[in-house]
Structure formats: structure tokens, C-alpha cells
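Note that this complex is displayed minus one protein chain, with the remaining chains in position.
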Amino acid sequence: MHRIAVIGASGYTGVELLRLLSQHPKTELVCVTSRQYAGQSVSEVFPSLQGSLDLFFENINPAGLADRADLVFTAVPHQAAMGMIPGLLDAGCRVVDLSADFRLGDVSTYEAWYQEHTAPELLSEAVYGLPELFREQIPSARLIANPGCYPTSVALALAPLLENSLIDLSTIIVDSKSGTSGAGRSAKVDTLYCEVNEGFKAYSLPRHRHTPEIEQTLGTLAGTDVIISFTPHLLPVSRGILSTCYASLSSPLSLEELHDVYIESYASEAFVRVLPKGQLPNISQVSGSNYCDIGLAVDDRTGRVIALAAIDNLVKGAAGQAIQNMNLMLSLPENTGLMIPPLFP
Amino acid sequence: MHRIAVIGASGYTGVELLRLLSQHPKTELVCVTSRQYAGQSVSEVFPSLQGSLDLFFENINPAGLADRADLVFTAVPHQAAMGMIPGLLDAGCRVVDLSADFRLGDVSTYEAWYQEHTAPELLSEAVYGLPELFREQIPSARLIANPGCYPTSVALALAPLLENSLIDLSTIIVDSKSGTSGAGRSAKVDTLYCEVNEGFKAYSLPRHRHTPEIEQTLGTLAGTDVIISFTPHLLPVSRGILSTCYASLSSPLSLEELHDVYIESYASEAFVRVLPKGQLPNISQVSGSNYCDIGLAVDDRTGRVIALAAIDNLVKGAAGQAIQNMNLMLSLPENTGLMIPPLFP
Amino acid sequence: MHRIAVIGASGYTGVELLRLLSQHPKTELVCVTSRQYAGQSVSEVFPSLQGSLDLFFENINPAGLADRADLVFTAVPHQAAMGMIPGLLDAGCRVVDLSADFRLGDVSTYEAWYQEHTAPELLSEAVYGLPELFREQIPSARLIANPGCYPTSVALALAPLLENSLIDLSTIIVDSKSGTSGAGRSAKVDTLYCEVNEGFKAYSLPRHRHTPEIEQTLGTLAGTDVIISFTPHLLPVSRGILSTCYASLSSPLSLEELHDVYIESYASEAFVRVLPKGQLPNISQVSGSNYCDIGLAVDDRTGRVIALAAIDNLVKGAAGQAIQNMNLMLSLPENTGLMIPPLFP
Partner (left out) sequence: MHRIAVIGASGYTGVELLRLLSQHPKTELVCVTSRQYAGQSVSEVFPSLQGSLDLFFENINPAGLADRADLVFTAVPHQAAMGMIPGLLDAGCRVVDLSADFRLGDVSTYEAWYQEHTAPELLSEAVYGLPELFREQIPSARLIANPGCYPTSVALALAPLLENSLIDLSTIIVDSKSGTSGAGRSAKVDTLYCEVNEGFKAYSLPRHRHTPEIEQTLGTLAGTDVIISFTPHLLPVSRGILSTCYASLSSPLSLEELHDVYIESYASEAFVRVLPKGQLPNISQVSGSNYCDIGLAVDDRTGRVIALAAIDNLVKGAAGQAIQNMNLMLSLPENTGLMIPPLFP
């Protein structure tokens, strides 16, 4: 059994890691930390996990972790992550970081969209952990930058178009909608039940921080710089992201041809389900699972392709993908502990 | 008091007409019809209206209506509307039709997106009742085609851009999201609570029937044909539409300049609220009201404008706008009975 | 026009007062206060009210209020209310207090369930403002204690049974369910969207603070002490309370007889809708309105009556009832500005 620690386990991403790791057959959770809940049992804070996990939250103590854990998940906010990860690596831990701190390869881009970076020397070493697109470097990585939720959905929706040079790169528009768990578990008026319920809005326009991460991935796939428009919206649901991606086709393509491209691109992927032609994804059909469902449309009247991807933002968009990366790092079958069917209804 | 009848009053649009008309100070509801509920009291079928409305549903009898009512709302499905409206007009009624049957001026377009039209001779007479854009012909009209919910939101979001020739017409993409009341009140598995709850999906891609209606309005405003991409989505809320509209600016424009254009365009409109710069609309802020809230963003990186409009699909997107048209037809102040603040939370 | 002030206008009860007062034909809102938002416009904080209300939040300044306002609503938390109300009264204001501070006539009961009371001398003067049951003293009152949301629903559900001595007083059990707006608008993890959504739980068992208030009202109606079991639950909706009340009948009674008793009890009440026999109330049928819907069942097998009442907790359970009290205090027709039909769906 591989020994695993989760730092920052009391947010929605953290507790989702605990849910998934408690079911993982090849790992043992040895340490979960939370400043806020240190000393309390996990099941007291998260009654859902009573019977699945018998641990107490500890205070964060990166120094001692290396002796106890083979691999550490950091599920803390950006900026906090970069403060502790160098120490964890120095102590010999391998790290899967769920924050944004090591996702962007270019420090100036990071600093333009976030704030100063205090560990830029690690940016070139960090591997962007989106296995379906960049699987090769993951097994040997010391530090994985686990992708953002929006970027995961967009990259999987658009990758076959870019890899096959099917679209005009200057025409990409991404309209994304996320469930409220993506906004975190800290107490804010904006995410109170009554503020979100029966509501729907766009936010962070026109410069959401996931934009450069999406552009970096698309640029890598296209082999050239890509600039997109990206609009996130807040959905009155707990889980789920749907990204509706628009682009102009370089030359006419039928839905059949397009569908074949996607089927082929993802033929060997366990977690990408290219839906039958004419079927469109629904976030309720992936809830609780590591699947990414993809649907397609071709608009003959405008020459545009519309590619839609649905994921559970807490699973394929965060904790599930992090475990997928962990499996690769530990030389386990990539889908170990992750073949959980969605919960519908 | 003007005497009013509502045909097809048992759907969500119909009952919303009843709610609003029961509060209208200058009209009297004299007849409400429903095949399904004929003989039952309105308050038995819709307990919310007990105390507000003391009427029984009748069977539809267009022949006798002209003697009883000065103005008739038809809130029946498309195709059914065109079957009864010629008779109502012949009998001397004025009609506000909430179906799609008389919205498109061109019969071949209608027949390409719907089915055969049996009253094409009325298409040129019917006035498209979007007062903020086409107010002049409404007062004298005999037949108003009340706009669709999606088209209302999109037209109000984009009109100032088109009227001022600020965008490249070939680049318009509309990503809309609607609450479930827009799908009607008939019993279908697809709109059961458990199918919609915690879900979100696009539908009718790439050819939703509201597309030609949107294009007709935008084309009129632009003075030339306009072809757009339009993607509707289903939101897990009862009420509300948010349309996120993208287009490339013809020449660079700051958010300030853009905001000024909208403020000026809608300066004299009671129901269009152009939000302060930087504020984005939320459907929960217009619920139950006839307002259309508009927010704006300019994406310098891509040269695109993003215009967002939020309405209550049952009010400004249907029953409220129908009453706004009625007010104009009856020479009443346009906002009579419609200055209802939204219900939040 | 009567001049009105609202102290503490930024919570859900406060903004509901603003919505309703903005529509009231006989009053003018002259002052709204909020520590948190002082200096900001109301419509900036609550965009729903843009166009309905053109005011800025002020800091609380009870001293100067008497010159500006004829009547003041205090919508601040308990304990804060008792700190400012003596000063308001001294300055000559009449006050409708929406907190719990003056609802209990007995100071020792108050102090047993809340904390020390600093203005006990006002307890005997304060009038409990539940017009349907205690209308007489309201018009001349200087200080109205506006009833709690749960107590309003329970008192209206049970009053006819107590007034007619139809039940065994020792058998009353009240199982209530409230929407989340009842928990207030301050930032807490417990009322975040993801904590409430798809959830349902009881809370504050077995001693919720509304218990003595309910018992006081029932005791007054019964003419003797009444002790009940009261269990509140949290519903994943924004608005609404349903109270399901159980009691053993003193002697057998048919549903018809029982229904007649209720019809007679509430025959002259504008806001109590006793539903037809066999129909049960639904919170969605009173949303946004000042109605209390009542349904009844008699369980022959056990000799119990079940009385159910549905209200909108923010309207009949708070702001609407407060305005009903204000109307009586100002010698206006009791339903002025309150005949708003519910918003369904």
C-alpha cells in the first residue's frame, strides 16, 4: 500500500479526495491536515465519511510528512501552495498540487494573472497533469500541477480540433458554466444558498484566471500561440461544468466526419466518453464520476463547430484527475479506484 | 375597463398572464379558456391565484369571444394559434399572439423551420411586438406577434451594437440559458424534476427554432441579412433567461464608450436596466418582473464585445411583454400594471 | 404620505421590507440604514431594486430619526433591537420591531431562552402584532413586536382548534420546515449553497427559541398554559414555511365539521386562505405574498387532527406582516400594498 497525505482536506476538493481515496484499493491515507479543524475527527466535520475514514485532522507539518507519506496532495489555495511545496519536495515527497501555482510554465504570465511567484525555479520541472493529452511525463514526475476545472473541460473538448488543424485558431470562444462547489467552502455572502439559488450569472469578465491556462494548453496542442474569449458562469447546482466551445472550421466538415475524429482521438481513453452523434452532454450524467462527456454539432449555416464537454468539477476537474495522476506516478493502472459510475438522478 | 380574454390559460405562460392581469388596474378579465380544465375554477387548478381571480376555465369558443372581449391573448402552441386567429380577427377581436406563428415575416422561412402555414396572408399585417425596438406600429395593430423569450433577450442585448454599426455581423455567437418553465407545462419525462435538477445541458443544436426569429430582428436593425450561431441550454431554475452574446468589434472601443452607447440607447425605456459598468446581470435579480438587465464587457485581448441580457422568460419573455403590447394597443401608459419589483431572494 | 424608516435594511427581511414598501401607495421611504453598506446605493447592493427605490444606505442614527420618520421598522438581530428601541420611542417614533426582543411578555421566559433583557419595562407595553388573532391593540400601539415566522404559521394553523376547545392541549406536536432565507444573510459555512442544496435536516432540537413564543400565543388562546413539542427543519428553498401540526381531538369530529370551523374563524380575513377540503398547502403557492394557506386532515384511526399552514417566511412571516401592522397603526386599510398574488412557478 502506498502511503498518502492530503494537505488542506477541509475544502470541497479536499473532502472529495478523501471520498475517493477512502475507496482506493492500493493506497492508505496516513495524514489529513486542516488548520481550521485540527484535532477534530474527519467524520465529525464531514458526517458523510463516517464509516469510510477513521482519521483526525492534523495541523500542517510539512517537515515531518516525508517520513510518513510517499505522495502528498496539496489542496490549498494558490500562493499557499507555492509556500509549502518546495519544502515537501526537498524532504523527498512527491507532490500532486491542486492549486494554480505550477500550472503556467511562464512566470511572467503567472505574475500577470495572479501575483508574485516565490518558487519560479520549479515551473519548468512541474508536469501539467492532464493525462489524456500529456501522459508521457507524468509517471516520472516529482511535481504534478493538477489542471484547473474549466481548463480540463475546454482542453478535452477542443484537443482533437487542434491536433488535426481543423479550426481557425483566432475564432475560439468558450462559454463555460460551473456548479457552485467550484467557488469553495469558505463563508462568503456571494455563495450563500439564497444568493445562488434560482440564479445564474457570468462572472470575472473578461479576464478569469483560467484563461491563460486554457490558452497555454491549446497553444501547445496547436503548436502556436492561441488567444481565446472565455466566459465563466455560476450554475445553481453543487457539481458540474459544461463548456460550450465555438470555432470556425478551416474547411467544411460533416458531423459524421467530425465525430469520427473525436472517436479516434479518444479511442483508448477510459474517462472520455464521446457521445453518439446527436446526443449532447448533461452535467447530471457525469456527477460523482471521473468521466468527461463530449458532444458535437456542426452549424452548416455559419461554418462553425460547437464542441461541448461536461465534467464533474470536483472529480475530473480536481480530485479524480489528481488520483489519475497519482496512479500514473505510482505505476498503478490509471483507472484504479476511479471506475465509479455517475450518480443519476 | 377594457375586457380581456386569455385563450390557453393553463400553461405557464397562461397562468402568468392571469397573475399579471389580476393586478392590472385598467382591464377586466372576462374569459379564460382551457380544454384540459374546462369547468374547473382557476384557483382550484392554480391555488396561488385564490383570492386574486374568481373565474372558471371555459372551453375555447372563438366565435362568441368578440362580443365579450376587446382584446384576446392567445397562449396556445404554434400551429394551434394560426388555426384560431383568423376567426378571432374576423369577429372583430384584436389579438396578442404568444405563439411563434406570426413572428416571421417570410412564409418560406417559417415553413422551413416549423411546418406549413395556413394563414400566410396575415404575416404582413402582424406586428412584431418588441416595443423597445419597434414601438411605432403597435398601437394601431390588430394582430401582435409577441416575441419569443430567447429572441427578446438577444435583441435587447445586441440592438445598440447593430444600430450603431459597432460589430462585424458575421461574428455573432449567442449562448443562451433558459429556466425550465420555458419548456412548458405538459407532462414529459424530459422535464420531470429529477431529470432537470442538478443538471445542465444544451439542446436543439444547431438549429433551434428561435434562430430565424433572432436573425430577422438583427437583420432589420442592421439593414442587411445576419446569420448567427445560437445555442440554447436548459437551466435547473423555474424562471429566467441569460443570453451571453459575443461579437467582434469593428474598431476598438473602451468599456466606457460602449456603456455610454447602451445608456443612451435605452435612456427612455422603463424596462431596460443597463447595469453600472462592471456589474453583470443575474436572472435572480429580474425574477417576476418585466425588466431586462444588461451587462457589458470588452475583451481587449480578442477585440470582442460580450453583451449579456437577463430577463424573466415568463414576463419580459412572454406574458409581461404581451401586456406591454396590450397597453400600447389600448392607449394606456406602457408600463401600466407592470412596475412590479423582482422577487429576490 | 407617511414617512417610513427601515433600520437594518440589508438582511433578507430588510430587503423584503424595501421591496414591499417601494410598492406601498401611502408611504414614503425616507431612510434605510445598514452599517455594512453605509454610503452605497440600495440598487448597487440589491440590483433587483434598481428602478424601484432610489436611496442610499445610511449609518444608523436613531437620534435624528424622529424628525424624519413617523414610523420605524427595526430589522436588526435580537439584543441589538432592545438597545436602540427605547431611544426611538423616547424620541417620539412608533416602532415595528421584527426581532424577538419584545415578543415574550415574561422577562424570565425571555432570559431563559435568550439572554439578559435590558429594556424589560417595555415588555408590557409592546403589542404582539398578529392581526388575525390580536387585532384590537395594534392601531394604538407605540411598539409592535412583530411575530416570528414559525410562530405565525403555527398560531394561524392551530387557533381555531384552541378557540373552540377542540383538542387535548397536552398532545400538540409541531413539525415545521423553513426555507433558508430564514437563516439570514450573514456569511456562514452552514448556509452556503453546497451545504444546503439537496439536503434536509432538523436543527436546534429540542429547544428552538421560537418554542416559548408559540406556547405564549397558544396559551393565550387556550386560556391556560400550553406546552408543545416543536421541531424546525431546514428546506433547500429560498422562501417558505410549512408547519404540520398534530393534536388529539377532544371528541370525534369529521373533516367537514372541522373545515367549517376554520372557514368561520377566518371568514373575514384577507390573508388567510382556508383551502377546499382535501387540498393541502404548498409553500410554492404563497411565495412572495402575504397569504397563509391552511389545509386540514382528520385521522379517524388515531383520533388526531393534522392542521397545516404555509406562509412565505419573509412576507407573512416577517416583512409583510410588519406592513400589515403598520397599516393598522396608520389607520390605513389593513391590506394596503399587500394584495400581491404569489409568484408561481
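Per-chain numbering from 1; labels A, B and C assigned in written order.
In this text, a residue touches a chain if its C-beta (ideal position, glycine included) is under 8 Å from a C-beta of that chain, and two chains touch if they have at least 3 such contacts.
From a predicted model like this one, the values you see are computed outputs, not experimental measurements.
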| item | value |
| --- | --- |
| Touching the absent chain when the full complex is considered, from C:Leu253, C:Ile283, C:Ala319 or C:Ile340 | C:Ile283 |
| Hidden partner chain, residues of chain A it touches | 12, 15, 19, 22-23, 44, 46-53, 181, 198, 238-239, 270, 273, 275-276, 279, 281-282, 284-289, 291, 293, 339-345 |
| Hidden partner interface residues of chain C, rising order | 173, 175, 177, 194-195, 197-203, 205-206, 227-229, 231, 233, 235-240, 242, 244, 246, 280-285, 287, 295, 297-302, 304, 306, 308, 310, 345 |
| Chain not shown, touching residues in chain B | 12, 180-181, 185-189, 191-198, 236-238 |
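One rule holds in what follows: only the chains that are shown with their structure count from here on.
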| item | value |
| --- | --- |
| Interface composition of copies chain A and chain B: same or different, split at half | same |
| Most widely separated chain from chain C, with each centre as the mean of CA atoms | A |
| Cα-centroid distance, chain A relative to chain C, in whole angstrom | 45 |
| CA centroid of chain B to CA centroid of chain C, Å | 36 |
| Two or more partner chains touched - positions in chain B | 198, 238-239, 281-282, 284-285, 287, 345 |
